[in-house]
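Missing here is one protein chain; the remaining ones are kept as they sit in the complex.
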Amino acid sequence: MVDIISYFCFGLGIVFWFWGTVPLVGDRSVLFKLHSLSVADTLGSMSIVVGLLLKIPNEWPLLILALISLAIWNTILGYVLAYCSSSRE
Amino acid sequence: MNNTDILVIVSLLPLSALMLVLQVNPYHALVIRGILGAVAALVYAVLGAADVALTEALVGTMLSITLYAVAVRSSLVMRLGVVTEGETLSEEEMPEGFGQLLSELRTALKKYHVRLELVCYVNEEALEQALQDHEVHGTCLPSEIKEYQIITRIERLYEIFQADTTFPVSRWEDVVAKKLTQQAELSLNP
């Protein structure tokens, strides 16, 4: 049962990855791409890490750390990139 | 984790290295260097060298890129000395011809990814002294032929401006030699 859930998480994560990355190719603005990237990509990565956590629970401190740093850093990175790319003189 | 996977992961490394080598713009090359660093860390980790991967991410990607960005930013710049009344020069106070000169210089330098930086001096003597002391790469002075003329000490900049701008450009050595002969003539015929 746990195996099925973890594979489901992997699949969901990879689908989210493609969803977030495919808009990167194309002539959209930086902010549009940043939005899809920061939402879908981070969710996909977190889903993959949750899948790993379910698969091998004895490495939980490491994977929880990965989850937290993903959630915090990627959010801040989104803000920093948006601030830097949009404030032109 | 079989051989095919490892082969595919490792082949990402020459791919990103090729991307880096073929890149012309130095700033774009820095970003690609970051990508190369991330891929290299992945390859090292997959091959089992965790310490090398950590060093690549810390030193190769973070430290060297930041230092190189600072170095490239401060070296790929042309310092142009101008004479102004105040300490700084704002866009609104610029005369018409000067703004045109600046935009022409910027377009000419942009081809070589060089920025233009203005350095302000109070009078022409201070400006000439700064050019002599290598504080600036070139000066911009009012002239009779067109509103402004540029004097530069650097041969390559002279060639670039000669080819790509409509304003008169002269070498510093020529200007100094001309001034010396004028002085000699004056002292001969008092």
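Order of writing sets the labels: A and B. Residues in every chain begin at 1.
Here is the rule we go by: contacts are C-beta pairs under 8 Å (C-beta built on N, C-alpha and C of every residue); 3 or more make two chains touch, one makes a residue touch a chain.
One rule holds for everything that comes next: contacts and distances are computed from a predicted model.
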Which of the following is the UniProt-recorded protein name of the chain this complex doesn't show: "Spermidine/putrescine import ATP-binding protein PotA", "Sodium:proton antiporter", "NADH-quinone oxidoreductase subunit D" or "Cytochrome C oxidase assembly protein"? "Sodium:proton antiporter"
Per the whole complex, from B:V70, B:V122 or B:I154 the residue touching the absent chain is B:V70
Contact with the hidden chain only, please: which subunit B residues? 1-2, 5, 8-9, 12, 15-16, 19, 27-28, 30-32, 34-35, 38-39, 41-42, 45-46, 48, 50-51, 53-54, 57-58, 61-62, 65-66, 69-70, 73, 115, 117-118
Just the residue numbers, please: which parts of subunit A touch the chain that's not shown? 10-11, 14, 17-18, 20-22, 24-25, 30, 33-34, 37, 41-42, 45, 48-49, 52, 55-56, 59, 62-63, 65-66, 69-70, 73-74, 76-77, 80-81, 84-85, 87-89
